[in-house]
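All protein chains but one are shown in place.
When the chains are written out, they are named A, B and C in that same order, and each has its own residue count from 1.
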Amino acid sequence: MARVGVFVCFCGANIADFVDVPAVVEEAKKIKEVKYAIDYKYMCSDPGQGMIRDAIVAHRLTSIVVAACSPRMHEKTFRKALSDAGMNPYLLEVANIREHSSWVHQKDKKAATEKSSDLIRMAVAKSMANEQLHEISVPVTKRALVIGGGIAGIQAALDIADARIPVVLVEKSPSIGGKMAQLDETFPTLDCSQCILTPKMVDVASHPYIELLPYSEVLELDGYVGNYKVKIKRKASYVNFDTCTGCGACWQKCPVKVPNEFNMGIDKRKAIYSPFPQAVPNKPVIDAEHCTMLIKGKCGICAKVCEKGSIDYTMQDEIIEREIGAVVVATGYDLWDPKPYEEYGVGRYKDIITSLEFERMVSASGPTGGVPVRPSDGKIPKSVVFIKCVGSRDEAKGIEYCSKICCMYTAKHAMLLHHKVHDSHAYIFYMDIRAAGKGYEEFVKRAQVETAATYLRGRVSKIYKKGDKLMVRGEDAQIGQVVEVEADLVVLATAVYPYKDNSDLARLLGISYDKYGFLSEAHPKLRPVETAKAGIFLAGCTQAPKDIPETVAQASATAAKVCGLFAGDTMLKDPMVSTVNTDYCTGCQNCVTVCPYQAIITEEIPLGHGSKEIRTVAKINEGVCQGCGSCVAICRSMAIDLAGFTDMQIINEIVSI
Amino acid sequence: MTKLTYFPGCSAHGTSEEFDSTLKLVMKSLDVEMEELPDWNCCGATSAHVMTENLALALPLRNLVLAEKLSNKTMGIACASCYSRMKSTKVEMDNHPELAKRINSTIIEEGEYQGSVDVKSMLQFFYEDFGTEAIAEKVTYPLQGLKIACYYGCLLTRPKAITQFDSPEYPMSMDNIVESLGATATPFDFKTECCGASFSISDTEIVLSLSGTILEMAKESGAHLIAVACPLCQSNLDMRQPDIEKKNGTKYDMPVMYITQLMALAFGYPVQDLKPSKHIVPIEQALSHIGEEIETPEVKKKPKKAVQAESEVE
Amino acid sequence: MIALGQQIENKFLVAVNKKSSNNILDCYQCGKCVSTCPVSSFMDFSPREIMQMIKLGLKEETYMANSMWFCLTCAACSGRCPREIDIPRVMESIRHLAIAENINPDDPRVKNIRKFHEIFLDMIKRYGRNYELRMMAEFNIRTRNLFKDIHLAPKALLKGKIPIGNEKVKSAKAIKRMFEIAEKLEKTQ
Partner (left out) sequence: MEAEVKEKIVSIEKPHVEAPPDWQPVIMGILCNWCSYAGSDLTGTSRLQYPPNIRIIRVPCSSRVDPWFIIKSLQTSADGVLISGCHPGDCHYISGNYYARRRFLVTKRLLNFVGFHEDRIQFSWVSAAEGPKFAKVVTKVTEDIKKLGPLHLYKKENISQT
């Protein structure tokens, strides 16, 4: 027999001034199931909660209705009061008579009073169908997977590992370091990129809590938050990392030359190589596509010169598995290919390069010894044109968004050019200068004043060759005149774009991505590092274009999220999840389609009791379910229900008025 | 034998007679029967669309409707302006039924537009319906040694949404045809810059300035002559060349020939058939380069394997 | 100085957008069209400035500019516009709007250009086709510049560049009728 207690709050004058609270109490008492009803000045106060606790015991109440402010405000408070009285907290219902009645009908006390009574009647009706619910406890595997070993992945891995949580760091190339390792100096301080990055890379390699898996890729992710299982492919490196000392004899003697990806193809590397001198781990790998031994079975020089006998041409890809509880995706970005800019002669003129190529050239450890040169004839350029927004902010040929970092690094490039070639001049075509960041505007000003770079406001429309010069034509909108710059070298600030396989990775992980392939955060403002899938977090440019400080901040934020997730041995989860009544389930799998979290899978059960034949039914993973109820509404046979918002509860509310 | 409806355009019977006559020779060699569109009218370029909206579509539409009465699937258009007007009209008519109805009402007697005939420029026809290999097969007199700057002008490849042919910025179709004739196409950055078009008569200053740059850049590219596929381009670059030279104080000596003239020559027709007398800038000097050794003996190494294309072994 | 803020509704912008099936508000003033345009240096206002003038609702000023009359419809700008505005179409639209309102720029060169196009259309109306010599001659007569290009004439004539004879479209009547219906349509729109 149901025994409902109703507690109506005055909320000081907030409710009492516009609703006749005693009348509401009297009205509530008329409801059959209500065995106790009372009002009080502040229900949420300690004495108010005490009244609830006492009444539960004294009147043997089976469910509680509090008529007060919005449940979004104090539902948790009152639930706790129930628990304290030894009652299941989910037997509470809140009637929102403040936000939904007294505050919005201040001119009509009678109507507000009637409405409040109705709201209480609805809450009482709903509570009749309330059931005891228990928070779901999910065990947690306290190990994190970090995908991508750029600055984002490095920072996330170090922060998590420093909290003594084991980390598996997967990097697809032979060394960690990412794009930041390719940079020369960084804005707005002109710190040497390598100097600040390499110590962190070394920390990663030596950290007792980090398992570094270079030259590896994630193949498969199964499970749910706290309980993921990941399959990782360790690509065959043909070098035994355990015995290799990284002496370098092999790559010095290797006869095969291949364009060097790390230096943007400006120089050559060998078929057995370590991408750059400060690589971590500093062990070479054999590039199977180009090694003549692996292609034709001829050569074998590296094996001959290796004193440790670390070369193993028979090595195969290896697939390993790890159990993890959370994932940080930090796969970074690629540069957008400027080929669609045919009017710039991209691909036809060697002396048009991308910003990252320029970055490698001015890098002290770069292929040209830190001096920019013209790829066509090796001469040092005097007049250099930088073009911003190549691909960015261009719906027609490129992408809609602003790449965020180009304004800053172009200012930096002007400075670096000025430092490396004193008698040079930079011409910068821009549309807007976007320098929002600490010390950024000051940095741009410094670049403009110190280098006297010519800033021209306009998009370049055409580049053509005249003699050995490139003629760059654009409008300087500030004077409304078309200008033509005679350039030795043109540097395109091409857009920041996700790797083309980023969307494949997203599908593999079961997270969403936007039309470009950037991975989507759960909420653009309030949950910027989480994905919609619990336990998967985003760091760095894989989510959107970012500069280094922002990337590092986001990486640390993911680490905080991971540590929070792993704070207990189990995770507690709201019990408001869907359940399937397999007796009714017809196995149509409509619910599988609508579930935004892939929380529903199918299972096969005997057709009848003891039957050998089987049928397929839906199965909800309550660890993954977020309780939206899409599956409940789509279910044709009404086999699914959502705890806390069951069909019965809602229908009770509807028919109670 | 391929059959083709032929729309010559006003200039084919006027300023660009040599385009028309060599086109016919080339088509004969390629075994194409050209059926001139009976009773065709001027497409209205460029005045119609400058001044009015409806006539700009109505004039080309009449030709499209007339062409549908013939059994040929494609209408080949010699003049680039006519091609552009005709193709734009076709695209507008195909995509806006409401508008199509309105414009069609101006030519009720000719009939209703069906959209059954494809419209192509002659360059597009050569490139898409024959291809460079088929053209190369017909060559009996290779134009080896001749360096040619291919000039497309605005309308053969632009706007991309209308023409759906080649690149609007750096097209290569004519260059490839020229190469298949044995000649060398020079890297020419101004191949799609405007020559000044219809301002030829109304505002000559503009034409002298724009065409001047094109001539200068063609010279810069090392070309002996410019190849074109548009009568208006030809007339601006050729007829106005002495004026441009006077204005700029330089001598270009840059003959401007139709691609069909070059094709006819390579297909074995005598120079006389190209009607050299029609040219203001004489073509004979340029043509004398035929047979010269190619200066850059850059032997193209054919990579045996993809592997070696990228990497090299010491 | 241009006074703004007196009229909130920008009817001119709405009219141009409707006529051209484009949205001028897309323009972010990058100026790529200006340096692309082969004739922008001849214009009173560059295409970029015209876009901004439409945004400001400066109808009279736009109509009085020679810019849209100099547009060659070469479509180089629209092929490069990062916001995919069909600039020639916009130019054409404001030209047609100006013609409809009978507003003519003072630039004598525009008068020449307009005269040329009128003669050209007239010729099509009469013959169905265009005859270049007649065209040039009539243009020179009507612009009172009898000897323009006269130095080209003998040479071109001699070389058969400019034919003298006329040929007429057989159903010239059909063309005439087309012109008449089209004119009516123009008025009813």
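Here are some notes:
As a working rule, a contact is a pair of C-beta atoms (placed from the backbone, for glycine too) under 8 Å apart; a residue touches a chain by one contact, two chains touch by 3 or more.
Here the structure is a predicted model, which is why all the values come from computation and not from measurement.
Although one chain is omitted from the display, it touches the following shown chains in the full assembly: A. Shown as candidates are A:Ala2, A:Ala532, A:Cys588 or A:Ile605; the residue that touches the absent chain is A:Ala532.
Of the listed residues A:Ala58, A:Ala111 or A:Ala452, the one in contact with the hidden chain in the full complex is A:Ala111.
One chain is missing from the display, and on chain A it is touched by residues 70-73, 96, 98-101, 103-108, 111-112, 114-115, 118-119, 122, 512, 532, 576, 594, 596-597, 626-630, 632-634, 642, 645, 647, 650-651, 653-657.
What we mean here is this: only the chains that are shown with their structure count from here on.
Averaged Cα coordinates give chain A a centre that lies 53 Å from the centre of chain C. Among all residues of chain B, those that touch two or more other chains are 168-169. Within chain C, no positions touching two or more other chains are listed.
For chain C in complex with chain B, the residues that touch the partner chain are 38-39, 42, 69-70, 72-76, 78-79, 86, 92, 95-96, 99, 109, 112-113, 115-118, 120-121, 124, 128-132, 135-136, 139, 148-149, 152, 155-156, 159-163, 167, 169-171, 174-175, 177-179, 181-182, 185-186, 189. Residues 28-36, 40-41, 46, 48-49, 80-84 of chain C touch chain A in their complex. For chain A in complex with chain B, the touching residues are 255-259, 271, 289-290, 292, 295, 342-343, 345, 348, 462, 464-467.
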